[in-house]
Each structure stands twice: as structure tokens, then as C-alpha cells.
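All protein chains but one are shown in place.
Right, chain A next:
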Amino acid sequence: MRSARITKALGLIVLVFFVLFTGNVKAQTVKLLSISQLEDRINNGGDTVYVVNFWATWCAPCIAELPYFEKLQSVYKAQPLKVLLVSLDFKSKLSKVVIPFVRNKKLNNEVYLLNEPNAQEYIDRVSKDWSGAIPATLVYNKKKNVRKFYEKEFTYAELETTYQSSK
């Protein structure tokens, strides 16, 4: 009886730690991601609509629209939507520039840094319509066969409309 109570208490402690820990990790890490891993993520993930924004810490218009992507995810958090922020910063900037930037801006979306050596190849794999310029955004819904690519800056209203028309 006593041991059962201890087990229960321990379980609760573990649960609390788990929640705190993953909550922290989610806001603060930036993982490397290849295009294959990205395709895998948006094809086999648990969500229905994926909004993938390509950005960089040195790209002013990208930074200006980041809050809209944060807002979209938080407004529709009850829906099967996942926003992924994929940075095109150099890999050498990951720990010194990108992670501090993400923490400083308190980004809650999943943030990745693109791990691809050849820009000539990965750009076409994302979209044949992409010149390589950022900001750029991919909206994907496997079930509805939607794969739309935008090489442009979004306003929040435009982003919301784009999401609504893709789900």
C-alpha cells in the first residue's frame, strides 16, 4: 500500500519533469533537417496541414513575418496544423546565432536549420518554382493533395486565408 503511494508520487514527479522538460526543449532547440527528413516529416507526421516557412536570421522581411507564423499556430492549435520554421542560415551559425535568436524571440514553433550542402539541388526538390529567395513558404496537405509554394512575404490575413483554403 505504502509502496504503491510512493510509486504514484514518483510517477507524478516524473510526469511534471517531463512536461517542464519537453516544454523547455520545444522552445529552445533548433535541429538540423535535410529535405528528405522534411518530406518524411510532412508526409508521415500526425498533422494534416503543414506550413513550412523558409527564413534566415539575416533576412529582414523574413523576421518581419515570423510573428504571423507564430500566431497562426497558436490560433489554430486545436486543429491538425503544424507550422515548421526552416532556417537557411549557415550550419556554422547554429549555436552562436540561430539558437540565441530563437530564444530571444521566444519562438514556440518547431525550428530547424536546413542541412543540405547543395543549394542547386534542394531548391528544386522543394519547388521547381523557387528561385531560392526567401522568405518562401510551402503549404502541404497530403490528404487533399495540396502542395502550394509561395516565394513572397505574407501578411497574417493572407496566411490565414491560405491555411483555410488548404485544409
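Definition applied: contacts are C-beta pairs under 8 Å (C-beta built on N, C-alpha and C of every residue); 3 or more make two chains touch, one makes a residue touch a chain; residues count from 1.
Quick note on the criterion: contacts and distances are computed from a predicted model.
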Omitted chain, identified by the protein name its UniProt record gives, among "Nitrate import ATP-binding protein NrtD", "Phospholipid/cholesterol/gamma-HCH transport system permease protein", "Amino acid adenylation domain-containing protein" or "Thioredoxin family protein": "Thioredoxin family protein"
Sole contact to the chain not displayed, among A:123, A:139 or A:159: A:123
Chain A residues touching the omitted chain (full complex): 56, 58-59, 89-92, 117-121, 123, 131-133
